[in-house]
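Read the structure below first, then the notes.
A single protein chain has been removed from this complex, and every other one stays in its place.
Chains: A, B and C, in written order; residue numbering restarts at 1 for each.
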Amino acid sequence: MAIEASKSEQRAARIRFGMVGGGQGAFIGAVHRMAARLDDQYDLVAGALSSTPEKSLASGRDLGLDPDRCYGSFQEMADKESARADGIEAVSIVTPNHVHFAAAKAFLEKGIHVICDKPLTSNLEDAKALKAIADKANALFILTHNYTGYPMVRHARELVASGALGDIRLVHMEYPQDWLAEPVEQTGAKQAVWRTDPAQSGAGGSTGDIGTHAYNLGSFISGLELDELAADVHTFVEGRRLDDNAHVMLRFKGGAKGMLWCSQVATGHENGLKVRIYGTKAGIEWTQADPNYLWFTRLGEPKQLITRGGAGAGAAAARVTRIPSGHPEGYLEAFATIYTEAAHAIHAAKSGAAVDPAVVYPTVDDGVKGVAFVEACIASSKQNGGWVKV
Amino acid sequence: MAIEASKSEQRAARIRFGMVGGGQGAFIGAVHRMAARLDDQYDLVAGALSSTPEKSLASGRDLGLDPDRCYGSFQEMADKESARADGIEAVSIVTPNHVHFAAAKAFLEKGIHVICDKPLTSNLEDAKALKAIADKANALFILTHNYTGYPMVRHARELVASGALGDIRLVHMEYPQDWLAEPVEQTGAKQAVWRTDPAQSGAGGSTGDIGTHAYNLGSFISGLELDELAADVHTFVEGRRLDDNAHVMLRFKGGAKGMLWCSQVATGHENGLKVRIYGTKAGIEWTQADPNYLWFTRLGEPKQLITRGGAGAGAAAARVTRIPSGHPEGYLEAFATIYTEAAHAIHAAKSGAAVDPAVVYPTVDDGVKGVAFVEACIASSKQNGGWVKV
Amino acid sequence: MAIEASKSEQRAARIRFGMVGGGQGAFIGAVHRMAARLDDQYDLVAGALSSTPEKSLASGRDLGLDPDRCYGSFQEMADKESARADGIEAVSIVTPNHVHFAAAKAFLEKGIHVICDKPLTSNLEDAKALKAIADKANALFILTHNYTGYPMVRHARELVASGALGDIRLVHMEYPQDWLAEPVEQTGAKQAVWRTDPAQSGAGGSTGDIGTHAYNLGSFISGLELDELAADVHTFVEGRRLDDNAHVMLRFKGGAKGMLWCSQVATGHENGLKVRIYGTKAGIEWTQADPNYLWFTRLGEPKQLITRGGAGAGAAAARVTRIPSGHPEGYLEAFATIYTEAAHAIHAAKSGAAVDPAVVYPTVDDGVKGVAFVEACIASSKQNGGWVKV
Partner (left out) sequence: MAIEASKSEQRAARIRFGMVGGGQGAFIGAVHRMAARLDDQYDLVAGALSSTPEKSLASGRDLGLDPDRCYGSFQEMADKESARADGIEAVSIVTPNHVHFAAAKAFLEKGIHVICDKPLTSNLEDAKALKAIADKANALFILTHNYTGYPMVRHARELVASGALGDIRLVHMEYPQDWLAEPVEQTGAKQAVWRTDPAQSGAGGSTGDIGTHAYNLGSFISGLELDELAADVHTFVEGRRLDDNAHVMLRFKGGAKGMLWCSQVATGHENGLKVRIYGTKAGIEWTQADPNYLWFTRLGEPKQLITRGGAGAGAAAARVTRIPSGHPEGYLEAFATIYTEAAHAIHAAKSGAAVDPAVVYPTVDDGVKGVAFVEACIASSKQNGGWVKV
């Protein structure tokens, strides 16, 4: 059976890590912690779980952390942990976007590996500055574009790279949701408040929150570089300060074209990320809500439904597949794969060994591209949809 | 059971009709004939089935037509049939696009009702001229945007009109196919040759052949009027003279936005027409390949799968539903509904009665809009995707 | 493209036919008439549309029949039409089951071809007697197990016959509906009243009405002969006089096994006929509500979704496919195929030519098997599910 990843349980010592953000009431922090635990590569030993020291402490107690290692700020955590013999080797940054830059900088400068949520930063200037820091740092930077961790996404990428699709002509991405179809941020809902606040999110609303995921995933699978885009970015909900819908036309280097749609007001969609890629020889379609399937159709042949762990799934998928076909893996497993890929890289860095070339994770470069995408969408839209180079 | 249309078998005398085009080797002519027969409202009695008289005669013999009523040209048919006491009352025009104008004109001027394939004409000038003729004629003009005949499309339209979706924000249409992914027109394949020939098709390739269907269907269901569009129209297959892919961003009057994608090179898609509409209260999704289903989701409620003939399907769908739920109707049934709607209107015109207001069919106005859409796509693309009013 | 059937429009003279049953308020009669019209092989010219002469006449007028050929009984129609030079060549029998025997006998004895709805008769004695008559008659007998007309059913049968599935191990059939989940026959609903009346339906309720369809279809595709069955037949709705649910275990000659489930009380199912067949080399699955698809999976290979008219569909499907892939055909088209197969056979019988060996339709033998199946289910159930040979 094409199942390799369930062999990846902890053999080397677990990586000691801390977390910035993710305290009581947060959502994505718990996801990162479950992801870190699944393959047993990490031990959570410290946290700056909230910018309010009391809340950080209370949140840390909930998680069984040593109170001495529950910090009131990420800077304090960076300083104190880097001074401990048993200090953290890595940190997860799971705050709203505007904190990413300073937090990542603090840990990178201490030589602590950074696993950071997306988008990279809240503006392109920060993104480029962070890249400069990361490039020079004595530590790794991993961006959790978690959807790249799905086995069938890995297989799609492998199919494209193998030439099975021929020359790529079209890349279509969409990411519709409906949770912001009404002005829920006005009710104080925490997840909605910061995501619709330019000071915390940056210039992009739906474009930053989910458009970057779709763009990253289309790029990850297709291997194509975007050349320019034309966008019609819009806010449907009155009073909202950031976009909640964007229509984007894309032109890739080499001649492929595409469309991207992201929306937080598409009534009836929960989390409808989908990527479709069409080449001269074959086409593929992958839907995040049903992630264990990949449609693959060669021109003039019957459609094939390739399943995770099943017939037709190749080596790249098998590397990150934990359980047999028909036993569905989900979002947390894909997220865990990013953590485990990071662990492979961190172990290699510790030992000085070369990292296995099969290890793949999103990097600071992907992060810069994502923020550039958002800013290009906004810029194009301000020019009434004129084409903007990225 | 919500089944009304199987009661619509012939009660009044059948309508005598002729056909222009649709001879040996044609495809859509046979579809029109099956559609005309299904509900028993028509008798095919004459034909100018080919512009080659011998082929017209041979094709007519195949269909059991009286050889005296197999004509060598549409003009001859218009002249001779209009002079007969038992002459045709209606004509179906199923030729390549460039013939539509002259043929429709010939019959309308004789007071013969015209049922014409889409797009209306091969250019906007002809379209407007034909509209002027049709508006003055003593005969009806029906355009076979056949997808509007599907019961669940009727139900979708009824849902929007009833306010069930609230204010419409988004209209997304796509129509991907893959049958022109290779230069099949160079092999002489008849359906491909004329569709890729500007002289026969007009300025639009995929935009005219299928983009007009998608645009018409989105308009039909949403009830919205397009204001302007920005298009990236492209030809992927080398040597092809018309577009085979188009990405279009849409702005509707009243503030709704949309995207439209049509493609003949989307490998793996057979005939992937899909319409999705999102309002403030609910969203809908309909896929032509699975036409007996309509997804309907109210904001904050479980998704509903409404079925043709089943629970939740309303009066507009029931009018055009022939058989019970779970017994699928298909493309020919939807096409037949256009013919039967036309028959209702023709019978009313004959008797001088008012036509039932529930009768709906695409008109010459829809046809003008379709051709205007194609020309706007081409114009926008020539301006590198600038917005063009339609 | 793999589309042959749209070439089958009327070339020989249409077959003159009459109808027994199918008057005002009936359902399946209209289906038969639409089916007979679709491919233009038939002219309806006479009817004994009701056993009430006035209603027969009124129903005939609705359909545009000559009042002189609207008869008050099938016997009268058989006598008078057989005496006319332009009398009917074929008859469709669309009455409740108990009338099939006498009506079919009347026409077969006059040398008029019979197209008869299923089940063949209301008891096995009649079925065998009818077979004896049909075998000796100078006329054909066609049973409208209409589901055998679907192109993908034909393809499934061809796959099995070709050996693509290897040795068949399992045949699973199910046919759940929910329209009798409540005692609707007590409201006088016509379709429910006769189907739950032993005098009109025979010994089987759900087993006769839909179980026979499922059994026929499983046999048609698999080519297997049933050896014995064990059944748990039940009536859930209080006061109902015939079964509304049956669970059946099957053993086929040669060692294959199977299950069959039919139900009229399976809440949420509209018309859920499904057949799944598993062999040593491959498995297939076909669902009537989505009839343009056939799942085909070779052991150890990715699942394939074969589409009507599309890649992978073979010659047997192409023969009965009218329109291209992605343009769905439905129930009426499949039903029409049975009529057109019958027309091929009738034309051959008229001309004395051999019938094309590709022509396939259900026969009186299939009908006998169906009634034997029903009676075996009832007999087994009376023995508390003991195995009964068929």
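Here is the rule we use: a contact is a pair of C-beta atoms (placed from the backbone, for glycine too) under 8 Å apart; a residue touches a chain by one contact, two chains touch by 3 or more.
Everything numeric in this text was worked out from a predicted model, so none of it was measured.
Trainee: Could you tell which one of C:Ala58, C:Ala129, C:Ala189 or C:Met259 touches the chain left off the display?
Mentor: C:Met259
Trainee: Which candidate, A:Ala161, A:Ala289 or A:Ala315, sits in contact with the chain we can't see?
Mentor: A:Ala289
Trainee: Just to verify: which one of A:Arg33, A:Arg276 or A:Arg319 makes contact with the chain not shown?
Mentor: Once the missing chain is taken into account, the touching residue is A:Arg33.
Trainee: In the full complex, which of C:Glu158, C:Asp197, C:Asp232 or C:Asp290 touches the chain missing from this view?
Mentor: Only one listed residue reaches the unshown chain, and that is C:Asp232.
Trainee: In the complete complex, the non-displayed chain touches which residues of subunit A?
Mentor: Listed in rising order, the touching residues are 6-7, 9-11, 13-14, 27, 30-31, 33-34, 37-40, 62-64, 177, 269-272, 288-292, 307, 309-310, 322-333.
Trainee: Even though one chain is hidden, which residues of subunit B still touch it in the full complex?
Mentor: Subunit B touches the missing chain through residues 296, 300-307, 310-312.
Trainee: Touching the missing chain, which residues of subunit C?
Mentor: 165, 169-170, 172, 178, 181-182, 230, 232, 234, 236, 245, 247, 249, 251, 257-259, 261, 263, 265-269, 276, 278-285, 295-299, 303, 384-387
Here, only the chains that are shown with their structure count from here on.
Trainee: Roughly how far is subunit A from subunit B, centre to centre by C-alpha average, rounded to an integer in Å?
Mentor: Their C-alpha centroids are separated by 44 Å.
Trainee: For subunit A versus subunit C, what separation do you get between their C-alpha means, in angstrom?
Mentor: Centre-to-centre distance between subunit A and subunit C: 55 Å.
Trainee: Find every residue in subunit B that makes contact with two or more other chains and list them.
Mentor: Subunit B, residues with two or more chain partners: 269.
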